[in-house]
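A short worksheet on the structure shown next.
Heads up, one of the protein chains got dropped from this complex, but the rest are sitting where they should.
Right after this comes chain A.
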Amino acid sequence: MNRLYHSTEPQVMDEEMLKQAVGEQSLRDEARQLARQEGVLFKDVLSLRLDFQNIIRIDSLWHFENLRKLQLDNNIIEKIQGLEHLVHLVWLDLSFNNIEVIEGLDTLVNLEDLSLFNNRISKIGSLDALVKLQVLSLGNNDISQMMNIIYLRQFKGLRTLSLSGNPIAEMEDYKMFVCAYLPDLVYLDFQCIDDHMKELAELRYQYSIDELKQQEHLTQVQLAKEQAQQEELEEHKAAFVEHLNGSFLFDSMYAEDTEGNKLAYLPGVKELLQAYKDKFVIICLSIFEYGLKQQEKRRVELDTFNECVQEAIQENQEQGRHRVARFEEKHSLNLNTLRDESDLTNFETKIVEYSENITELFNVLMTLEMQLVEQLEETINMFERNITDLVALFIENVQGLMAQCRDLENHHHEKLLEIAISTLEKTLKGELDEDLPEDVRALFVDKDTIVNAVGTSHDLHLLKIDNREDELVTRTNSWCSHLVDTIHKDEIMRNRRRVKEIYQYIDHMQNELDSLECSEIID
């Protein structure tokens, strides 16, 4: 140990060092003896001290999954790294090191107390993940920009901050500025901030802070709005009818359709297109509403099912618990009498009786479980039937509506073709008086070209509609099958767990009995 303290050699964190540190955890004599005897698992360690070790690189810490407190002060660490796995860390001390940049803390969401005192940090940043931060120590660093303080506004729980020994602490307005921009702060540079100071600061920076607040508010509102939209979209997606509450599908049909867009310049097509769009959107909307309604129906169905299953399981568990409790009562009595029993024959009969009791309990518990399994199977099957029916109905109806869309498209196509051909005739006759754009005019060279153009547009539209329909159907079906699968799987898991639990319990009881028997025989 002495070697560690006094050597100037940079050290690397290795297994040995960590073991030593763990072993030195403050324990009392007897416990330390035990710890040495058994060894301590790294993942059970809650706090670790690694100060004055001349460590240059943080390493080998991934075993300490449950670490709450880590001290790495007074080393020569240059880079924060290797802490990604310590997600439960609450307290981290990295003071008196050679760190230049704050980094590598993005996974430590539970961190409340962070000390980076006496390092070479010049900019506060990369702390966004530390939402629970309460104490931040950044004294004796190279921070020179006041703007760094505004960054700290996002930490709503921050109460203690130390920045003394930084270039900004020398500025005349430093205290005022910090107090004004961090109004929830209680301690600054190891001193309690008095209310008078707070008031003064508030008055002084009122305008700039108000502006800042306004901005923050705006961004927040924006964020909330976006989130709401996102949620709504999610909801629609869950109903498999996203983007059907408007002309989105229609627009997408024409988005890549160059021919169609060109044809829109023909006389009369515009009105036709408008009418078509209106009708199309109406159908889309009806699909959308129907989808939401069906989604609600499915949700209710699922909720009732879950509730009922839970109830059944609860009731069954209650019965099981009751049985076990009754058995246990009897059991403790039995054990006591067995211990006191001196007569061997008596003892044996009692043992036999007792083991019979255990078997009985086992049977009872297993019967209960079997019963539940049967009941649940029936219910699950019923639910499966119902939900599949629901989904099938939904798909069928949506397909019907989609067919209407297709009909509309066909109709539109015919009309368009008519117009196109008549226009072509007119063009050929030279009667066309309207001025069409050049590329549109290029289509009207012969019948094949124009028919082809209209045809491609039509095909594209149909493809879009088909795609949307396919997507809806496949997603709905996959959701349904996935749901049913999970339900089955969960039920199987539950059953296995319960059976395992029962076996375990019975084994334990049997073991206890056996050990008693053995000891008696030995005696």
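The definition used in the following text is that a contact is a pair of C-beta atoms (placed from the backbone, for glycine too) under 8 Å apart; a residue touches a chain by one contact, two chains touch by 3 or more; residues count from 1.
Keep this in mind: contacts and distances are computed from a predicted model.
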{"item": "Complex member absent from the view - protein name from UniProt, among \"Septin-type G domain-containing protein\", \"Proteasome subunit beta\", \"Dynein regulatory complex subunit 7\" or \"Pyruvate dehydrogenase E1 component subunit alpha\"", "value": "\"Dynein regulatory complex subunit 7\""}
{"item": "Option touching the unshown chain, where A:V309, A:L338 or A:L416 are the choices", "value": "A:V309"}
{"item": "Chain not shown: contacting residue from A:L333, A:V352, A:M382 or A:I492", "value": "A:M382"}
{"item": "Touch criterion as defined above, residue of A:L34, A:V109 or A:V186 at the omitted chain", "value": "A:L34"}
{"item": "On chain A, residues whose C-beta touches the chain left out of the figure", "value": "30-31, 33-35, 37-38, 40-41, 44, 304-305, 307-309, 311-313, 317, 320-321, 323-324, 365, 371, 375-376, 378-379, 382-383, 494, 497-498, 501-502, 504-505, 508, 512"}
